[in-house]
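Take this structure first; my questions come after.
The complex appears here minus one protein chain, its other protein chains still in place.
Take a look at subunit A:
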Amino acid sequence: MNFVLIWLYLIILLIMIPSMFGFSLGISEIYMTILVKTLEWATLNIQKANSDEGTLKPSSSNGLIQRENGSMEKELEELRRSRPKPPVGGDFTLSDCFYFIRQGIESIVDDQVTQRFTSEELVSWNLLTRTNNDFQYISLKLTLVYGLGIIVRYCILAPLRITLTVIGVSWLVIGTSAVGLLPNWRIKFWLSELVHVMCYRICARGLSATIRYHNRENKPKKGGICVANHTSPIDIVILCTDGCYAMVGQVHGGLMGIIQRAMVRSCPHVWFERSEMKDRHLVTKRLKDHVNDKKKLPILIFPEGTCINNTSVMMFKKGSFEIGTTIYPVAIKYDPKFGDAFWNSSKHSMVSYLLRMMTSWALVCNVWYLPAMHQQEGEDAVQFANRVKSAIAHQGGLVDLQWDGGLKRAKVKETFKEQQQKKYSNMVVRDDSSSNSD
C-alpha cells in the first residue's frame, strides 16, 4: 500500500502539478531526446542491413503503380486517333473501353479513398510490434532494443499514463461540477477556463504528448467557429490544452455522458440528442445562437464527420459553413514515427484504442492556426468549405480530396456514377446543332 502512495505522490509532484501550471521539469524532454536518438539509430541499422543484403525495400511513399493523369477527354482522343472522325453525328469506338478498363483496374490496385481509412504505412520500422509488417531479423542489438522498448512501454510508461489520465478525467468532472455551483460572476468563467485547461494538460501528459503550436496569433476568438481535420478523439485534447472551446456533439451515456454533463455545468457546450441531430434547421439554429452570444466560447467542429488517417483531408460537410460567422481553420499533423494516432473505429473500440495510445512511444504533433476566413461574395457554402479545406490541407502537408469521409461505411452515391456516364455519353453523342441528342 505504501508503494502505491509513494508512486502517486511522485507523479503528482513531478508531473501533474508542473503541467497544470504550464511549465515543465524537463523529464519528458529528456525522454524525447533519448527516444529520437534511439529511433534514428534503429533506422540507420535497418537501412544498413537492407543495403548489405542488396534488397532495396521499396519505400512506401512510392505507390504501387504510376497512374496516367489525363482527363477522360484527353485519353479518349488519343485512343480514337487511329481512325478519322465521322463528319456528323456521334462517335463511338470499341477501343474506348480500354480507357475505362484501365482506370478500373488501376483503382483496384491502388485507389485514393480506401487507403485513408487504415493506418499510414511507415517508411521505416519504429520498433513497435504493431507496425511490424515484414518481420525480418536484423541484428541482435536491434532485437534487444525492441525488447527493452516493450518493457519500458508496457511496464513503466503505460501505468504512469493511465494514472495521469484517470486523475485528469476525475479532476475534470469534479472541478467543472464544483465551478458549476458558483453563481454567474466573472470569476466563474475564469475558473471554468482554468479547470478545463488544467485537466486537458494533465490528460496530454497522460499521452506523452509533445505538441508544437504555430502562429498562435491566429487563435480562435469568441463568437467564431474553429474547424480542424479529424484523426481521432485525441484531437480535442490537443487543441484544448491551448485554449478553451465549446464542444459540439451527441449526448452519450455512460462515462462520456457523465463527463458531458459535468462540463456543461461550468460553461455552455452544445450537446444534441440523437433525434435532434437529424433536424438540420435545429442544429443550425442552436449553433447560430451560440456564436451570436459573444460571451460564449468558440465552437470546435470537425467538418469531416469521421476519423481519417492523417494523410489527407476529405470532404468538409457544409453545415458549419452556412452559419455565416468567422471560421478559424486549424491544421493538425501527427508524426507517425512515435505512435499512430488514427482511430480505426471498425477495428478497435475506444478503450482498446486508448490503451494502444498509452503503449506507444509518444504522441508528437504540429498544430497550425491559420488566419481567419469568411464566406466571400458569390461563394456558396460548399465552395467556402472547399476553400477552407484546401488551406488546411496545404498547411498540414496533407492530400486534398473531394471524396466524402462517409465512404468509410457507406456506398458511393449513384449520382457520381451517373456523372461519369453523362460525361462519356457527351463524347459519344456530341451535341452540335446538326445532330439530334438529348
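Rule of thumb we're sticking to: a contact is a pair of C-beta atoms (placed from the backbone, for glycine too) under 8 Å apart; a residue touches a chain by one contact, two chains touch by 3 or more; residues count from 1.
Just so it is clear, contacts and distances are computed from a predicted model.
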(request) For the chain that's not shown, choose its UniProt protein name out of "Presenilin", "AP-3 complex subunit beta", "Septin 12" or "Calcineurin-like EF-hand protein 1". (result) "Calcineurin-like EF-hand protein 1"
(message) Among A:111, A:276 or A:380, which one touches the chain that has been omitted from the display?
(response) A:111
(request) Would you indicate which residue among A:186, A:274, A:294 or A:411 is in contact with the undisplayed chain? (result) A:411
(message) Contact with the hidden chain only, please: which subunit A residues?
(response) 57-58, 62-67, 79, 82-83, 93-95, 97-115, 118, 129-130, 132-134, 347, 403, 407, 411-412, 416-417, 419-421, 424
